[in-house]
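Dropping a structure here in C-alpha cells format, bear with me for questions.
What you see is the complex with one protein chain gone and the rest in place.
Now for subunit A:
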C-alpha cells in the first residue's frame, strides 16, 4: 500500500513540471491538427507543411508576393522542349546535422521518391513526370522529365521536393527528427504536446530575422483555438474557424487576417449513376444551388461563390466565366426535359465538419424537387467511400461526394488533372464522379505540354468552359484563408490554400 501511494506521488510530481515555460521570444502557433511526420517528403497535409516550413528548404522558394525565387538553387534553365532542367546549387550550405548540401544530396533526395519501395506519402506525383535526376558536377544537378510539366518549378517549393539530410534519411530517423537546411531547426518534438523550433545559428542566409523560438501546438476543437488566442496561449491560430472571425475582429488585442484562398468546395456527381449521367440533370442541380446563400450560411461570408473549377488565385482562372445563376424554375425545366418533372432522389456523402453544407444543399434542392439524402461520415470512413470505384458506389448508392481541392498557386493542371481527367477516375485519382470527356483530356494534355504561359492559360480557359458546361461537379465556393494573431505579432502571411508562414514573424 505504502509503496504504491509513493509511486503515485512520484508520478504526479514527475508529470507536474514540464520543461518549457512560455517565453516572450517564443511564437506560439496553434493549428487544427498534429503533424503527420517530420519528413516533408512523407506527408501531404497543409498544416504539417506549415510546421515544417521554417526547418526545410527546396531548390526554389515562394515569396510573399507569390512569385518564385532562388533558394537552395541560385539559377536554373531548361532546354527548348522543357524536358531537361539544369540547376546551379548554392555554395556553403549545410544541413542541421552538419551534412553538406550538394548535388549528391539533391540526387539522393529525389532517388528516394523515385524508388517505389520507399512508398513515401508525397512521392506519387513526382513519379508521374520525373524520369531521372543526376549530378553534373558537385554543385550542378540535371532533371530529365518524362514530358513537359508546367507546374515543375512550383512543385520544387513544396513538401516532396524539400531537401532532407541524406544522412538522417539513411539512418531512418527523419520521420521523427527533422533535419533540413532552414533558418530554424528542430529543438524538441513531443508528439503529444508540441514541436519546438529554435534558430539555426549557422543558417546560410545569415541570422534569422524572426523570433527566438517557434512553438507549435494543435487542437481539433475550434472553441479551444479561440480561447487560446484570448488567453495568449497562442499568438497565431490557423485556420481560424469563421464562426469566431467577427468576435476576433472586434477585439483590439487581436488581428483577423483574411486573404483569397485556393480551396474550391464542390459536390462531385456520380456520372455513372442514373439520372446523374444526364447532363441536363447535372446542370439543373447547379441552377438549384444558391451559392451566395451557401457562402453566407456556411462560411459567414468568408468565401467567394465559385464560377469555375479553378480558384481565383490559380493561374489561368477566368473571372468572366458565367457561373450558374440561382434559378429554381430553370432547374425544374431542365429536370422536366430530362424526364423528371417530379424530381428524383439521390444521396451525398459528407465528412462531419461539412455536414451542415450537405443539409443546406438538401433544403435548397428540395425546392427543385430533388430529395437529397445526406450521409455524414467520419473522415476515415468517408475517404474509403469517396474513393470507391463505380461498382462500389453503385452498390452503396453513392450519388455524390462533398469535398474540396486546393492546388492553389501551383498551377491549373494540379486542379484539373486529378479531379476531371478521365484516367484519374477513382480509385486511381480524385475524379470521384468518374467524369469522362475526351475533349477535356485533350485540352489538358495540350496545356501541360505548352510552355508559353499565355497560350497555356488560354487552353485552361477552354477547360474551365468544358467543365462548366458538362457540370460533373456542382461548384460551390472558394474559401478565404482566415487566420488570427495577437496584435503584437508581425510578419505572418499565408500561402493561398492555408499554409501559414511564420519564419520571419516577430513579436514585441
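Simple rule for what comes next: contacts are C-beta pairs under 8 Å (C-beta built on N, C-alpha and C of every residue); 3 or more make two chains touch, one makes a residue touch a chain; residues count from 1.
Assume contacts and distances are computed from a predicted model.
Asks: Any idea which of "Binding-protein-dependent transport systems inner membrane component", "Glycine cleavage system H protein", "Homoserine O-acetyltransferase" or "ABC transporter permease" UniProt assigns to the chain that's been left out?
Replies: Result for the unshown chain: "ABC transporter permease".
Asks: Which residue, A:243, A:383 or A:487, contacts the hidden chain when the whole complex is considered?
Replies: The one listed residue touching the chain not shown is A:383.
Asks: Using the definition of touch stated at the top, determine which of A:44, A:422 or A:506 touches the missing chain.
Replies: In the full complex, the listed residue that touches the missing chain is A:44.
Asks: Which of A:142, A:202, A:230 or A:436 sits in contact with the chain that's absent?
Replies: Here the residue in touch with the unshown chain is A:230.
Asks: What residue numbers in subunit A mark contact with the hidden partner chain?
Replies: 8, 11-12, 14-18, 20-21, 34, 36-39, 43-45, 116-119, 121-125, 127-128, 175-176, 190-193, 217-221, 223-224, 227-228, 230-231, 233, 378-381, 383-385, 387, 403, 405, 418, 427-430
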